[in-house]
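Omission of a single protein chain aside, the complex is shown with its protein chains in their original locations.
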Amino acid sequence: MEIPYTVTPRRETGLYNGKLGIWLFLASEVMLFGALFSSYVLLRVGAEAWPSRMLSLPLGVLNTAILVTSSVLVVMGWTALKLRQFERFKLFQGLTLLCAVVFLGIKSVEYRQKFNHYEVWLTDKGLEEFKAAHPDHEKWLKPPGVIPGKHSLTGHLADGRSFYDHRKMRANGDKEVVLTPDSIKPAGGEHAHPIRLAAAQIQRLSAYVPAHSSYFAIYFTLTGLHALHVIGGILVMAYLWGPGSRMWKSEPERFTNRIECSVVYWHFVDFIWLIVFPLFYLL
Amino acid sequence: MATEAAAQVNGDMNSAHEAHGHQGFVSKYIFSTDHKVVGIQYGITALLFLLLGFLLMLLMRWQLAYPGSAIPLAGGWLEKILGDVARNGKMTADLYNSFGAMHGTIMVFLAVVPLIVGAFGNYLVPLQIGAPDMAFPKLNMMSYHVYLWGGLIMFVSFFIPGGAAQSGWTSYSPLATVTPTMGQTFWLVGMVFLITSSLLGSINILVTIIQLRAPGLTWMRLPFFVWAQFVTSWLLLLAFPPLEAAGIMQLMDKVTGSSFFLPTGLVVGGQPMDISGGGSPLLWQHLFWFLAHPEVYVLILPAFGILAEVITTNTRKNLWGYSLLVYGALSIGFISFIVWAHHMYLTGMGTKLSTFFQTTTMIISIPSVIIVTCFLVSLWGGSIRFTVPMWFCLAFLPMFGIGGLTGLPLGFSFSDIHLHDSYYVIGHFHYVVAPGTIFAIFGGIYHWYPKVTGRFMNDFWGRVHFFLSFIFMNLVFFPMFLQGIYGMSRRMSDGGATYAQAAETGVVGLPQWAIDLNINITQAAIALGLAQIPFIINFFWSIRHGQPVESDNPWQSTTLEWQTPTPPGHGNFTKPMRAHRGPYEYSLPGRAADFTPQNEAEPKQ
Partner (left out) sequence: MPIKALHIFFITAAFLLGLGLAAWAGDAYYKTGEKGYLVYAVGSAGSGIILFGYVIYFWKKMKQIK
């Protein structure tokens, strides 16, 4: 029993089934990411303060370049297939997969960098004590940001751990927190030794995790969902590169159509990144 | 079971498709890619969820009628299974809330939509367009399984510590987020599965209808059922993703502690919450209702589709106003995306915004009225056969009329201020879905049962089922309009006692008769439940013992699904299908028979 129009296009529409299917799927994806972008706009417009320059620009630009290159490579693979050059197709598809995996690798490095990077807000009394203890505090004390009216310190914990916060601090009964602070450019240099903060001085301590602020919440959600889509694309393309490529021998046209659908999907994933990148890394 | 009937047939049909070789039970039934098997899977699963949702409601209704009293029969079991929330066999407020939230969720997402789209849509669309199967059979199989797992996750949530979600099917934040139990998290994960299943299914239906129509089957020759499924699938495709986004964000709030929907300065239980703040509860509402409004048109359009088929077959007449129906359905589809905030009139939106939504809401009632009018006029001059499916579909019309008309005061913000979140709303939407869509579903089941199983359901018990259901549906839901107008709020586990009129103090409150109506409603609900027993027995008994059909087209219908063997085998049609005429050529003068099937080339004169 043959399903018609899996390979030959239907004359009325000019499409074969898979192509229509993938475009409909992308329509729903536009609504999905559109909802998240709209939420970004709403959250940002409604926020008193919106952080900027929180993400690594070099890594972001590198990732953008990698994804754009991967889109070029994946089309080269499809072109090779159309010209019946199966080995070239395998090469380009493999390179595309490599780019995608490197993208995810860089993204996970970026994520990890955030999880052990902290922001500390002091209580009013704690702030006075801190200023008294550190005459050079302007090098480390950041102006009020996501918590209106409250200065903060940022930096890493001396033991380098991740996912710590003030709730854990109080639950464990930790008496103090040892922070290697970030200096405020361009004034500060290297701090000679880590700053010791008593638990009583700390109002809030958070790594740059979704719970930190709306900015990071939407950052992790958008990039996380995007990364899931990248993973999905990798799985499909890897299947088509590996076991799925057997179809080239038996039904080359149908296989080419499958590749075409995966190329369309990959362009969409890449296009979403082209929007995500300026929203978080530039604006 | 119905799958055994399919087994009988598949056994007979094996000779027709030996190319498949021997298929084991698992690949033939559990992981079948045949749209008919998938449709039956959806149907049985969804009917089970329908029953579960109904039972939840009965338990809630006991609490409303007799607040604080132990539930007979079921109370003991509940206590054993669920523990402290049902201590002494009584329903606590928390349990009531979770049953309420899950009743809504189960009925909408696990029962009605999977029935009308997953079961009826999957089974009938390929047949009615003359196709051998859906465009993507494997995707179809997957979408059923993802639905099943989503449903199981929802079901399991009743048994976890803290119980199921308890913040309404609408899951408004902050309440849904700050409730300290895991039920809401399970709900959100379940919803992600269900939305995924729905997306895959809708893509399948759309591609199938666009690409796989048989030769000669132009768009305006499609049975209205197919048009209804077409528009419905567009709604599912485009409206669900914002809820998925919202669900992901609420999941982030619960699991990672973010504050997408939690505003700064939120105080819970007297304590300021330790969150980053900056979120917006309104954001959740907008995203939720952006789906949930088109969702109600998803609930009704396939029912209109079923009506078209049953009415034409049982009046022996073409539909009046086929084009009006089609354009009406398309308009409903478009406009349904711009009315959502009529669920949010009480959130403090300004008059400009509420005027916009009131206008679009009034506009969308026009195509709905046109559609009902077309159906009513279609009856005029018809030779009406009062079969069981016809009774259900006839009753749909005034019931949907009541449901639709009672929606008008809700669509205007000035009147909605009084009626919002009251029992009036519950009466309104249940009229549209319960004696509305569910009656169409029953009608559809009785109508297509002979094609699926080769036997009729018992006619006498079908009539009993209809008449009792019709009476008791009205007895359950009509009083709710009165309760709502007099001020009874929804989602209150004490049945309104908190706001009761206190005679001595002279404070104006809910009159005692309104509260007492709860008892009558509960009695009617129990009777409604008992009225379903003949249906359940009839459904299963008739598979083996129902009166066998004597032809492949026992109702003498014109549409293509009746041109298959009974039940249809793998690949559906024994010869290539071609449509030569419109879908409802009944009772045309000069023809030998009072109906001419769509695929008949030369009608006998």
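For reference, chains read A and B in written order, and residue numbers begin at 1 within each chain.
Here is the rule we use: a residue touches a chain if its C-beta (ideal position, glycine included) is under 8 Å from a C-beta of that chain, and two chains touch if they have at least 3 such contacts.
What you are looking at is a predicted structure, and each value in this text was computed from that prediction instead of being measured.
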Among shown chains, those touching the left-out chain: A
Please identify which residue in A:T64, A:Q93, A:Q201 or A:T223 touches the non-displayed chain. A:T64
Touch assignment to the omitted chain, from A:V41, A:A200, A:L235 or A:L274, lands on A:L274
Going by the contact rule already stated, which one of A:Y40, A:W78, A:F255 or A:F280 would touch the omitted chain in the full complex? A:W78
Positions on chain A contacted by the hidden chain, ascending: 23, 57, 61, 64-65, 68, 71-72, 75, 78-79, 82-83, 260, 263-264, 267, 270-271, 274, 277-278, 282
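Everything below uses one rule, namely that only the chains that are shown with their structure count from here on.
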Provide the C-alpha centroid distance between chain A and chain B, rounded to the nearest whole angstrom. 38
Which residues of chain B touch chain A in their complex? 17, 131-133, 135-137, 199, 202-204, 206-207, 210-212, 237-242, 244-246, 248-249, 252, 256-260, 274-276, 278-280, 283, 287, 290, 570-571
Flag every residue of chain A that touches chain B in the complex, lowest number first. 1-5, 10, 13, 15, 17, 20-21, 24-25, 27-29, 31-36, 39, 42-43, 46-48, 146, 167, 204, 206, 209-214, 216-218, 220-221, 225
